[in-house]
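Only a part of the assembly is drawn; its chains keep their places, and the rest are absent.
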Amino acid sequence: MNDMTLLERSVEQTEIKISAQDVQVWYGEKHAIKDVNVDLLDKTVTAFIGPSGCGKSTFLRCLNRMNDTIESCRVGGRIALDGEDIYDRRVDPVQLRARVGMVFQKPNPFPKSIYDNVAYGPRIHGLARNRAELDEIVEKSLRGAALWNEVKDRLGEPGTGLSGGQQQRLCIARAVATQPEVLLMDEPCSALDPIATSQVEELIDQLRAEFSVVIVTHSMQQAARVSQKTAFFHLGNLVEYGNTDDIFTNPRDPRTESYISGRIG
Amino acid sequence: MPVSWTLLIVLALAAVGYVVTRARAIAQAGGDVRRLHSRPSYHGWHAALLTALPALFLIAIWRFVQPSAEVTLLTPLALLLAAAGLAFALIRTAPGFRARNAVESMVKGLLILCSIIAILTTAGIVFSMLFETGHFFQKYSWQDFFFGTTWSPKFGGGSQLGILPLLWGTIYISLIALAVSVPIGLFAAIYMSEYASVRLRSVAKPAIEVLAGIPTIVYGLFALITVGPALRDWFAQPMGLGSSASSVMTAGLVMGIMLIPFVSSLSDDIINAVPQSLRDGALGLGSTQSETVRKVVLPAALPGIVGAVLLAASRAIGETMIVVLGAGAAARMDLNPFEAMTTITVKIVSQLTGDNDFAAPETLVAFALGLTLFVTTLVLNIVALYVVRKYREQYE
Amino acid sequence: AAARDQIQISGSSTVLPYATIVAEAFGENTDFPTPVVESGGSSAGLKKFCEGVGENTIDIANASRPIKDSEKEACKAAGVTEIMEVRIGYDGIVFASDISGNDFAFTSADWFNALSAQVVKDGKVVANPYTKWSEIRADLPDQEILAFIPGTKHGTREVFEEKVIAAGCKESGAAEVFNTELGEEAGEQACLSLRTDGKSVDIDGDYTETLARIQSAKNGIGVFGLSFYENNTDKLKVATIGGIQPSTESIASGEYPVSRPLYFYLKKQHIGTVPGLKEFAEFFVSDDLAGAGGPLASYGLVADPELAATQKAVADEVTIAQ
Amino acid sequence: MSDATIEGAPRATQPKSSLLVADPHTRRRHAAEARFRAYGLGAIVISMVMLVVLLFTILTGGIGAFRQTYLEIPVTLEDAQLDKNGNRDPADLRKVLTLTYGKLLQQSLEKVVADKGIAIADLSAKDLSGLISKEAPARLRDQVLANPDLIGQTITARVLVNGRIDGYYKGRVTMDSALRDANTSPAQLQLADALKAQGMLATKWNWSFLTSPDASDQRPEAAGVGIAILGSLYMMLVVLVLAVPIGVAASIYLEEFAPKNRWTDIIEVNISNLAAVPSIVFGILGLAAFINFGGLPQSAPIVGGLVLTLMTLPTIIIATRAALKAVPPSIRDAALGVGASRMQSVFHHVLPLAMPGILTGTIIGMAQALGETAPLLLIGMVAFVKNFPSAPPEGLFEPASALPVQVYNWTQRADPAFIERASGAIIVLLVFLLCMNVLAILLRRRFERRW
């Protein structure tokens, strides 16, 4: 399995996983996303960057229809996953979300035990045949999210009793355990120390071998480190999208440039 | 009524106290309220409370201890106390005075007082029944009461007053009522808070609440005239389970309908209060809405829902009219749900409002029944508290 | 609080309608306010009555039975020492079934045989085997036995047991057999134990409930007060007992056996403090109201043949011995 | 420290599936979802159907109470009968009893029948006098006493007719049933028809059902819920003023301030247990505490209100506590973090968020209190009251009845006409309840939000 992963990773993938065309989002009167056109590739990490409040989370939530839960939110345009319009009437958002997983910006662990938090996804999707398999998935996911060592002795304690960064990693583990094809991560390392961050980044890199990952981040360094593609949002517009290297070294749009050059850490 | 005049004057004094003290505090701070420890309105409230509370307590205690005594002395005393409170508050007012803390401790005292009312009520209930229960057990042996399996009061003496058939009836009817109301109520609550449109919800919730407001006699007559005969003709007789029009099933079903809003409305509020982020978390993992509800929302809302169910159970235990008209008045221990049975509460009411000698055990038994029921439900509540503690999932 | 100016009455729900009729007329025709008449049962009424003397105790307790000695004692202990007992008339108790059903002509023995837990059959004590009236006596209709009788809270039940079941027990000769077979005490008990297999249904509610039950179970026979029956003659068919049709006349004359006296008790100590109290008592028992042609009789109260004596006793404020 | 293993999260090999085609597992989950949803909808539908059925029975049974049949006949108020001394002395006028007025009305009716040439076979004197309600003479007498100048004149009196006749026009009584009915006869009904044909008898909207007091068993046609409405209103005022603040205050203390120890556990259990106490027991308590010990009067709304307050408290407390518990702690933290006191954080932030639950508790508690009879039985409010209580606060201490009591009383009465009245009273009670709830429901909708 390990070898295969390595093997596949080397193969260049250019297949389009998610394609967004003319996406518009309104919160009531507020036009939060304007005319966004972007193709997210399979087996690729895409970074969304942009100033706070520019619509990154909003766009991310469009990709697995989490915006459905916000009453005032309306979405226009077309978003296709593997060529199928996800806003089609016949599409079941449940199935969509099982394939397009999400880590939210604010950690939101369930008021259940740490174990149950991670086991939740595998259980509802029937990913484990028995308890042993489930245990294995839970452990693997928690290891992937760099949380295993800290919580292995307290798996039965509530996930809400963890520290902020621990909760964040728990939510990553929870999302990973569901084994989605596309993983949307909204600032997954915002509350993590550098070491935990690097471990999560490593996890992202591994996931890329088989899946597509979208990550929102405020750290240019992180975007540069983990992503192959980068999209820069500004005031609801997708200003620039391209190879990460190009964006950071050679931005075409002056806004992108000023954002990147204004960087501090 | 001189007392109500006194009351009015005290309240007026309190209002004056508020205004004056507030102004004084501002003046002391030289118009700059930032120099005060507490906001001026806290100084005002401090004075108002100090003026009103002691006087009001005096009036209340006076009225309680000497209900019909002369009140001429009371008025000046109360007014004096109020004035003293006001003066004291005025003296205390100073920029450094912790008026907020003072007001908050007074308010906290009031809050404590309010919760003590619950304790007082319990004490009152126990005391108002203990005495007569004692009389009852002087006239009737406690063994026969607690372990007797026959309930047949007689006018001429020689009654058998065993509580067991009544207890059984109470449990049986309540269980059926809960078996109807809890699933329906809970599902209704879930539907309203998770699925329904705002419009449907804004209509359905108050509409269902009307069910709780329909007088129980309507339910009783509904049981007696419609449900009872229907159950008898369509279920009991074809299944060979007897031909009684009044039955545990009838009363349980109808009572269950009455209890729906108790479960649905309270649960709906609690479910609605579960933070959206938890739902998002579950939905984001690809759960269906029902999985989200069952596995995340309901566990988080459990304590409130248990509270709602307990409230419904309490109403079921305390209901009389529906039982009388739906389940009949016969005390019986039977497993057949299509047989007539009755409950403790019904018998409390009927023995209290009957034509018996009021000092006879047949009447006094009502108090013993009441006290026994009280203790029984107390035990049930302790168990419920323990269970909730154990399974509570605290969010955030 | 200001002194109470209206009379307060509490007690039996059987007496309640008569008391309200009188109270209403009293209020209309005098300058006194209309008395407040509570219902809540003879027991609760007498208990309140015996709570003591004073403004927040009641003045009159209605009762469908005479006051008991123990109650008198409780009264006395609380300072209620002077009680006037006023018998206002009699309440007839009738058996009635659905208007469209069979006609019934009962004897007490029929009721005993139909409802008793144990009966005597062929000289032996057996658990009640009868399921149809015709099995008890051939002239009775071929109809399932189903009786709605007053629940154990009702004073009517006592009368029913005493004047119908116990009488029937004797009449049918079962009493003797019980006494010899089971012994004195158990025999007496056996006479009064009713079957519990659902043929005899206790009604803890009111006659309206009994009526509703008959309407949903057409073969049922219910026990009613005469006044209730008289108001519902279009729905109910009354049965005779021993060949006698119940009516105010036949009950007053004593021909119809099942009836009971109704009373009210008046706190003499309140006369003079509560305005109109004595006037009300006199008004209640006056010929215009409680007499044979008065509104109470037209509502179904069986007028007391000895009303004149009662009127005199009220006028003289005669109290009962305690 | 390196938790991450080289192998990434494994994945069960799944063929790439279309979003539009559900795999079997998903289909099963969908079915479960659909079932779940259907249960929910079913629950709502069942509740609604039950509500509609019950409301329908109440409405069809009770709407008749709002219409009443009246007879308008000319009545000559003869001096000879009403004022024998001819001096219009009020004291003397008062001595003339309703009996006389009854006879007067009967004579007038006889005269009308004769004048109009109404001929009906088997029409007895009893039929004729029985046509007019027993209430009519009393109202006529009141009219005359209020205005003695009427004596000697011929006025057109608008009088109630007997309940059976009224029932005849509402379908309760038929010629058939009248034949068997001891209290009416076909002849009487024919007479009524004849009077109706003359335009003297008509069934009209019945305001007096809402404004008049109860009437005795012989006058169902005159019975109204006026006093009952007042009594219920007074009691609900007391409950609202006491139960809601006390209940909310107690909940706030227990949930937000009380140390979590054995004592608060005891109080908590105690309160849930109070909810399970049968309402009649609160009546026992009320009798003992407020009347016998506290010296408050019998049959007074204040006592009823106090008893119902105690009875409603547990409901409000349980609902409020549940609602307070449901407010996320981060809100409290946020307030405390900017230096608000606990009291401020509760009153400024937590309480508004808990408001929907509190209001629900209030709605349900008040609904229960409004419809309760049993405890009132013991404190003397299940009573026949004819005189209106005065305005509060004095009125709180004067005898009154209540809507559920009126319903309870009327369903026990022998005359079937009272069943219609009882249903009518239930309609009034429900309208009362709705009025009470509308405000709470509107408020609740304002406060409802998710966070």
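We just call them A, B, C and D in the order they show up, numbering each chain from 1.
The rule we apply is simple: a residue touches a chain if its C-beta (ideal position, glycine included) is under 8 Å from a C-beta of that chain, and two chains touch if they have at least 3 such contacts.
Since the structure is predicted, the reported quantities are computational estimates derived from the model, not experimental observations.
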**Asked** Using the labels on the shown chains, what is the complete copy formula?
**Response** A x2, B x1, C x1, D x1
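Going forward, only the chains that are shown with their structure count from here on.
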**Request:** Would you identify the chain whose C-alpha centroid lies closest to the centroid of all protein C-alpha atoms displayed?
**Result:** B
**Request:** Please compute the C-alpha centroid of chain A, do the same for chain B, then give the distance between them in whole Å.
**Result:** 49
**Message:** I'd like to verify one number: the distance from the centre of chain C to the centre of chain D, where each centre is the average of its C-alpha atoms, in whole angstrom.
**Reply:** 31
**Message:** Averaging over Cα atoms per chain, report the distance between chain B and chain C in Å.
**Reply:** 38
**Message:** Please output the residue numbers of chain C that touch at least 2 other chains, ranges allowed.
**Reply:** 1, 13, 40, 44
**Complete:** Touching at least 2 other chains, the residues of chain D are 29-30, 33, 295-296, 377-378, 411
**Asked** Hey, which chains are touching each other here?
**Response** A-B, A-D, B-C, B-D, C-D
**Request:** Mind listing the chain B positions that touch chain D in their complex?
**Result:** 1, 4, 64, 67-68, 100, 104, 107-108, 110-112, 114-115, 117-119, 121-122, 124-125, 127-129, 183-188, 190-192, 194-196, 200, 202, 204-219, 221-222, 257, 260-262, 264-266, 268-270, 272-276, 288-291, 293-294, 301, 303-304, 307-308, 310-311, 313-315, 317-318, 320-321, 344-345, 348-349, 352-353, 367, 370, 373-374, 377-378, 380-382, 384-385, 395-396
**Request:** Could you pull out which chain B residues touch chain A in their complex?
**Result:** 275-289, 291, 295-296, 299-300, 393-396
**Message:** Under the definition above, what is the set of chain D residues touching chain B in their complex?
**Reply:** 29-30, 32-33, 36-37, 39-44, 46-48, 50-51, 53-55, 57-58, 245-247, 249-250, 252-254, 257-258, 265, 267-282, 284-285, 287-289, 294-296, 310, 313-315, 317-319, 321-323, 325-330, 341, 343, 353-354, 356-357, 360-361, 363-364, 367-368, 370-371, 373-374, 377-378, 393-394, 404, 407-408, 411, 422, 426, 429-430, 433-434, 437, 441, 445, 448, 450-451
